[in-house]
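Shown here: the complex without one of its protein chains, the others still in place.
Letters A, B and C mark the chains as written, and numbering starts fresh at 1 in each.
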Amino acid sequence: MDLFEKYESNVRGYIRSFPTIFVKAQNATMWDHTGKTYIDFFGGAGSLNYGHNDPAIKRAIIEYIERDGVTNALDKATDAKYHFIEKLQNTILKPRGLDYKIQFVGPTGTNAVETALKLARKVKQRSKIVAFTNAYHGHTLGALAVTGNEFYHDDYYGVPLNVTKMPFDNYFDSENQMDSIDMMRHYYEDASSGYEVPAGIIVETIQGEGGINIASVEWLKKLEKMCRDLDILLIVDDIQMGNGRTGNFFSFERAGIKPDIVTVSKSIGTGLPMAIVLMRPEIDQWSPGEHTGTFRGNSLAFVAGAKALERWDNDTFSKEILAKGAKVEQRMKAIAARFPQHIGDVRGLGMIWGIESPVEGFCGQISREGFERGLIAETAGATDQVIKFLAPLTISEAELDKGLDILEASITAAAAKHPINE
Amino acid sequence: MDLFEKYESNVRGYIRSFPTIFVKAQNATMWDHTGKTYIDFFGGAGSLNYGHNDPAIKRAIIEYIERDGVTNALDKATDAKYHFIEKLQNTILKPRGLDYKIQFVGPTGTNAVETALKLARKVKQRSKIVAFTNAYHGHTLGALAVTGNEFYHDDYYGVPLNVTKMPFDNYFDSENQMDSIDMMRHYYEDASSGYEVPAGIIVETIQGEGGINIASVEWLKKLEKMCRDLDILLIVDDIQMGNGRTGNFFSFERAGIKPDIVTVSKSIGTGLPMAIVLMRPEIDQWSPGEHTGTFRGNSLAFVAGAKALERWDNDTFSKEILAKGAKVEQRMKAIAARFPQHIGDVRGLGMIWGIESPVEGFCGQISREGFERGLIAETAGATDQVIKFLAPLTISEAELDKGLDILEASITAAAAKHPINE
Amino acid sequence: MDLFEKYESNVRGYIRSFPTIFVKAQNATMWDHTGKTYIDFFGGAGSLNYGHNDPAIKRAIIEYIERDGVTNALDKATDAKYHFIEKLQNTILKPRGLDYKIQFVGPTGTNAVETALKLARKVKQRSKIVAFTNAYHGHTLGALAVTGNEFYHDDYYGVPLNVTKMPFDNYFDSENQMDSIDMMRHYYEDASSGYEVPAGIIVETIQGEGGINIASVEWLKKLEKMCRDLDILLIVDDIQMGNGRTGNFFSFERAGIKPDIVTVSKSIGTGLPMAIVLMRPEIDQWSPGEHTGTFRGNSLAFVAGAKALERWDNDTFSKEILAKGAKVEQRMKAIAARFPQHIGDVRGLGMIWGIESPVEGFCGQISREGFERGLIAETAGATDQVIKFLAPLTISEAELDKGLDILEASITAAAAKHPINE
Partner (left out) sequence: MDLFEKYESNVRGYIRSFPTIFVKAQNATMWDHTGKTYIDFFGGAGSLNYGHNDPAIKRAIIEYIERDGVTNALDKATDAKYHFIEKLQNTILKPRGLDYKIQFVGPTGTNAVETALKLARKVKQRSKIVAFTNAYHGHTLGALAVTGNEFYHDDYYGVPLNVTKMPFDNYFDSENQMDSIDMMRHYYEDASSGYEVPAGIIVETIQGEGGINIASVEWLKKLEKMCRDLDILLIVDDIQMGNGRTGNFFSFERAGIKPDIVTVSKSIGTGLPMAIVLMRPEIDQWSPGEHTGTFRGNSLAFVAGAKALERWDNDTFSKEILAKGAKVEQRMKAIAARFPQHIGDVRGLGMIWGIESPVEGFCGQISREGFERGLIAETAGATDQVIKFLAPLTISEAELDKGLDILEASITAAAAKHPINE
């Protein structure tokens, strides 16, 4: 590990939470260089929904490489890209009635977000974008402007320009809180409020990094309606919550809404770098080459992604996700019941779950205890008040059980180290 | 091709210049779905310096996948990353006396640039960054702010904040032009000039997208000296010109300067998405996790990149680059001599060359003629006034000769279509 | 009037509402060039609280001019300034326990606001300022940024930088609205809300231009407490509501709060250009000359202002204001009762009153009817939904009665022209 300390920037993070060298991974299990195994409840922060090294995907990639397929084509056409587009349209978009065009962007989520925001501003010829409290959309300057956590900001980066922050659903957590969509509507309909109608509103239907905050179906529908009424583009950032995480392919399906723009990344390439932006055709007002980037044509990710989408040919996968999610929920709630003073809330949906603790440092302790016992699990939320479950959707029953057992043991150990003084 | 038109965003660009579907590539040769071959003088815009599908690199990647190496590890430690760091330090940095720490960033050049700018601002606690006329650094908002071409900008994206544009070396192209570094020094030493000392200055030693504009060694040395004198960080964006393009590994080696920060991407992962930022250790003032991203741990790129760096174990590769470059220069100048009214300038260095034409539309025509004849070559410059040579450094003599022959034929054909009326 | 149309900019405004040439004025009566008289319920938008051409003030000014007193001294010391400072401290500030230093700024309200905002930002070394919905603070870029009405804004002026708009007291006008101070506190205590603690909060205790919106005493106290708790500077813009308008000298006295910074202008110079900023001594962190301006030493205004402050030597003036205000309230409410469908609300305090109408164009019609009948009265609010009473505090009983009679007649006439169709 000395080499990393000596030569890698101080910015390195997860290596500090999980200080070992990983050498192998299969589905939800990882091996380090000493041979120790870990159950992966972190899942590459949502980029490994299809598990590590899925055999079918491996085979597809290797075949492509062996036959000298073009690996980097910028945005020239390749057979790899052709098949990916075809598969995404036929398997995912058309069956859901989503008439979207696809933009291949630089293969990072933050690039997809920047693209979506630029496009919304260009199309509407308005500068303002609305984002929500606790939102997380990335770290390049345009995306950072819509990301809430002040930890990522610095006065000298330049002000987060042209962004209005609004309270996420249920943000104030109080009886008499005002619905934030009523707030916005009031502002935008009052010419003297000091609030301009934005070009677009960017929302995560479930805030992952922000602490597993789930927007209600009612709120999402109301948000969509306001956007339609006031001619605002609705942008769903589905980078972490899409790709089946909630049981459906897109996280917004549960609300029955149709965003104008959707950002997709992480698992869309099965963990290989890839990001796309989906948009209604009439919004696709780009000039050729107006937003470019070298790695927009990462063919290995196209090949892998197309293969992975086969899981969505029927509804088996979706059902499995929900079944596993139900088990996670049941186990977590049982654990929570054992530690009522340490655990304030268990919340989630499909295969995204969080355990929130009012005890400072408790969730960080769980993560450390877990690592010791062979579990990879990270915290979320501005004060790391949540321990997050983001395991591969393909996790086996055995892996899941083992992981949940370790989680329970870790919580028990953490609770012992954080006694409640009453 | 209908599928792309129907489903891919209008933003698609190179597919319009080279309208066919590519299915195979080997070193500097590409095959389309009809079996037609093309010599690749474009080289993935600088990301394929080691050619398409190098056999040794292919083998390394496949082996890694077959043994279930971790493909996406965020910034957890993996053996793939370990070996890449070790190789980069031992083969490249140490022999050049460059004591740099490495930051793995989101795998796009624009992310590397954003990271460098954020870091410079954070470290110096100043907002301003200087960039140059015709600079190209990427398309996310922070990087876009330092990119000159107005085609990429829109009023509603928000103003390019905190950026001062200065003339690149020899920009004004006139007898009595003032040296831009004297200009800057004068501004910064005058408290009433309205110019603040910036946190950093970002420079391409050769502007590729800007039109193959080559900064002189003298100017680069003078720039470095001013940065030292006035406590400004010198950032070299070596994304397109690094990785051996100029004959040396880094493009700034020819000037004998040592930047404070260097951005590297494109060929560093042999065409697989990867980007890093190199920085002097004392500048590495990040907090853990302060700049993150999902795909910072693209192991396949680490494996491929480490393998590619073996070419730098001795100076053979460097010599080959210079030898091939000399041939390119000789051929291009001979062609230019045949078309004195169509070709205004031939300029370059190592394996980066450009032919500039004063005739509007001429270089675009060359590109089209080339495609027809089996050559992939793109234009550069704000008005596409340059045809650019960016072939793989590994291109074979045969491929090179064939490509140059097609280039000459294409120029001849283009000249016939653009007669000069005197 | 042709001369004005031909040579004065289209921006001219009140000349359109009151299209005649005024040649004489005494207390609350104005004469035009035809000899017609008007009762002035507009009072120079709050700059004529002491009436037009008060005899004692006239005498003081003339004496000063006749003895060749220095009229423009920049910020050199003059006897005129000496006496003004002395009078303001002894008669106003000390008796109220307000330990403020005085800054003489460029003689406009907008300059006082700019100064206050610059000072708050400089002292706290934070960029953000909070302002409220419907706020009006002036038209230079810094002040415009905190002014709500979009009519005054243009995309190309530059974004209203570093300003957060918050709902004014009772803004949402709904049962379940959240207290805006609870909102702010929640935001500022959540590091991931996307809201930074501001340098200062600027507030009008009663929004005049915004539509005579009155902040409750409870809300103002709560605002002050939050500012103290979170180390935010509380700035009261008392430009229109100060100088006795509400019965007390400062409008914030009714709430028992002590702002950190107070902007004062309009009647402080009895209608001659003058503006000052009051600040707690520990906030006075300016360097000499850091905020300057040519007309900071308008001696005629100092002489006039010092004379006017004599009215505050005892509490007679204050009692008169309240007595007159009570009459205004009574008459207005009686009028409102006659027109329940045209008049939605009558609200005010001291000598600031507004009649709000839900009928579009109704208040503009009242203004026009009034002008015809010899009354100067203007509208307020983003949609001109309020007719505003801002008469000189010194208005005679006879003038007041006459004015209110004309107002009633004008409302009657306006109502006839805006029949309600049910």
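To be clear about the criterion, contacts are C-beta pairs under 8 Å (C-beta built on N, C-alpha and C of every residue); 3 or more make two chains touch, one makes a residue touch a chain.
The shown structure was predicted, so the numbers you read here are calculated from the model rather than taken from an experiment.
Checked against the full complex, the one of C:122, C:185 or C:418 touching the unshown chain is C:122.
The omitted chain makes contact with just one of the residues C:199, C:223 or C:414: C:199. Per the touch definition above, the residue from B:3, B:62 or B:382 contacting the chain not shown is B:382.
Across C:227, C:272 or C:393, the single residue that touches the chain missing here is C:272. Within chain C, the residues in touch with the undisplayed chain are 1, 3-4, 7-16, 18-26, 30, 33, 44-48, 52-53, 58, 61-62, 65-79, 81-82, 85-86, 89, 101-104, 106-111, 114, 118, 121-122, 124-127, 138-143, 145, 151-152, 154-159, 161-162, 199, 265-266, 271-273, 277, 279, 284-295, 298, 300.
Interface residues of chain B facing the missing partner chain: 127, 131-135, 147-151, 155, 159-163, 165, 167, 171-172, 174, 176-178, 182-183, 186-187, 190-196, 210, 381-383.
What we mean here is this: only the chains that are shown with their structure count from here on.
Matching the C-alpha atoms of chain B with those of chain C calls for a turn of 180 degrees, to the nearest 5.
If you average the Cα atoms of chain A and of chain B, the two centres end up 31 Å apart. Centre to centre, using the average C-alpha position, chain B and chain C are separated by 59 Å. Chain A has residues 127, 151, 155, 159, 161-162 in contact with two or more other chains.
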